[in-house]
Structure formats: structure tokens, C-alpha cells
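Every protein chain but one is kept in place in this view of the complex.
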Amino acid sequence: MSAAKRVQQWATFARSWHIFDCKWQDPYESANIIKKYLMGLHKPIYHPMNDCGDVVVCINSRDIALRGDEWRKRAYFHHTGYPGGASWTLAWELHNKDPTMIIKKAVYRAMKGNLQRRHTMQRLFIYPGENVPEDVLQNVTNQIRQIRLVPTRLDQIPEEVTKTYPKVMDYPEDYVLK
Amino acid sequence: MVFLTVANWVRSRGPDEFWRKRRIFRLAAHYIGRRRNCYSVAVRNVHRALVYATKARKLKKQDMIDLWSTRITAACEQHNITAYTLKEGLDRANILLDRKSLSDLACWEPRTFECLAAVAKEKMNLDGATDYADKQHPTGVNLKFKDVMLEAWLKEKKQ
Partner (left out) sequence: MAGLVRAGFSFAKTAIFSTGVRSIATSKPLHLKEIRERVEGSTKIIDAVNVPSPRTELLIRAENLPNQVPAASTSEKPPCYMCALGLDVKHTDVLIVSQFVRSDGCMLPRKITGLCRRQQKKMGKLVTMAQKAGLMINLTPDYCKKDPKKRRDYKKFNTYFDERTIFMKRIPKPVDRFKR
């Protein structure tokens, strides 16, 4: 193999590191995206038997957003194996205990259950905040696009913008301003 | 030329017990333990294996199709179009490539695939059938479509 070809081979099969900001993202929707990068499904050289998956670093997992009333409706099941050992934890309780667990479980469940799954999960790093260790951060070369826009709070928009923003509704004439 | 197996097959059709069993044992030769040595166990496993083989002939093709689709989807995503746009655009541009050749191109000739993606997108734009799932323009917009889009070029010349 010539020298140029050898470099091409390295470049093709090298692992690249992606970063994903979970702020205001639905973990179950973003799990499908993260899974794609972890398994290498985003590469045209994909094959289930070749090890072409990448590494994904998830940050801000504390700020994930769940849809509607899922924080109190979604339950996580665990069984210790002993009689009466079943327990159900609601999503918000689990998030209180470990802010990385929901996204981890979502990605784990998004993947097909085979022998490769646990090894693929090793390539997923989740951090609850923005504090990522330096040796992890220096490898990152790509950012994964977020699915949902991060909403802006009304009090974060400056006063002039709120006042000069085009209005849809006008008050009737006999309305008493409050 | 010596026909080792076929001659045995012909002989094993007969009423002779030895040759009838031998046919099954030959098929179970690579099994382990009683599955290869006891006839009553071997014949069950051989029959099951043959059923698997029959089903797998279809599954193998389906697996390959799934793999090609995955690769094409991945490659399309790099060029910001959907696999649907690529297929529809190429069909309309009369570029009749199947999934196997498209995935081969995506894997081994990424530049060719990039041009194909750009052509498909341009064709869809010419037809006015924009796919709103596509995020941005495809990469490779610097191509000269006049050399490729014969139909569009003809239209321009006529006017």
C-alpha cells in the first residue's frame, strides 16, 4: 500500500469526536441522532461488522426538556431480582438523582440489543453541565446540530424589542389597561 | 473426472439404509457431538438447518438492500438532501442507477456521488418539486449543470 493510500485509510477509519448540546432537547428524539453517530450510521462506509462508530460527548444533560407531562408520567422500571424487588421511578425523580441517566437510557434503548450495544455505549460521554474535562474537549472536532431551537424567555428579550415588535392584537377602545 | 458427491446422491436415493443415512450424515458433518454421530438427532438438526437456509436466501438479499439504503441515506445526509430527493431526482433526470451501484459510488467514489446528489437536487428544483425536508443547498453547487442537464440546456437553446 502506497503512503498516500495508507493515510487515506487512516483518515477514513479514524474515530472523530462529536459534541451535542442537550439544552432544551428531547432526549428520546436526540437519542436517534446520537445513536446514528455512535454506530457510524452517518458514514457511507457503514457495515454492521466494521467498527466505524464515532464518539459523542453530550453536554448540559441537566437541561433536557421533556414533552408535555412526561416528567411525571414516564416511569423507569427496575427489579432487584428478589421477590418484591420491583421499583418504579418517575422521570423527574430519576433526573433529580442522576441528571445523566435519562439521556443514557434513551440512547441505550434506541439501539438494537446485540453484543455490540454495551461497547458502543462506552463511546458516549454525558456531562450534566458545561464543565467537560480538558482531555475530552480537545478531541472534539464536530458539533451535532440540535433538533429543537432553544426558546428565549420573555424577560431575556430587551424592552425595546418587546415594545417595537409588530403587534397582532389591539385593545378595544373601552379597555382598562392593567 | 470423478464425481464424488453426485454419484453418492444417486446411490443414496435407494432403499439401502446405509446410503440414506449417509446423505444426512454428510450434511451434518460439521456439527459437534451427538448432532453429527446419532442419526435421529442429526436428521432433526439437518432438516432445521435446511429450512433456515431456505429462508436465508431471501433474507440475505433483504439485508444487502438495507445496508445499501443505510449507506445511501448516510451519504445523502452529508450532502444535505434526503434519500427520497436523490432517488426521485435521479429518476426524473433519467439516471437509472440502482441502490447497489449508488451505495458503491457513495463508498468508493464520494466525488461522483456528490455530483449525483447535486444533479438530483437541481433536477428537482427545475421541476419545481422542492422537498422541504432538505435543509440547505447540496454541496457541489459549483458544478456546471449545463453540461449535465441536457433537457434544461435544450430548453434554454430553444428560447
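Labels for the chains are A and B, by order of writing; each one numbers its residues from 1.
Just so it is clear, a contact is a pair of C-beta atoms (placed from the backbone, for glycine too) under 8 Å apart; a residue touches a chain by one contact, two chains touch by 3 or more.
Just so we're clear, the structure is a prediction, and the values are computed from it rather than from any experiment.
Of the options A:I64, A:V107 or A:L124, the residue whose C-beta touches the omitted chain is A:I64.
Across A:Y76, A:W92, A:Y108 or A:F125, the residue that sits in touch with the chain not pictured is A:W92. Residues of chain A in contact with the chain left out of this view: 24, 26, 29, 32, 63-68, 71-72, 90-92, 95, 148-149, 151-155, 157, 161-178.
Note that in this section only the chains that are shown with their structure count from here on.
Annotation: 32 Å between the Cα-based centres of chain A and chain B.
Put simply, chain B touches chain A in their complex at residues 67, 70-75, 77-78, 103, 106-107, 110, 113.
Of all residues in chain A, those touching chain B in their complex are 41-48.
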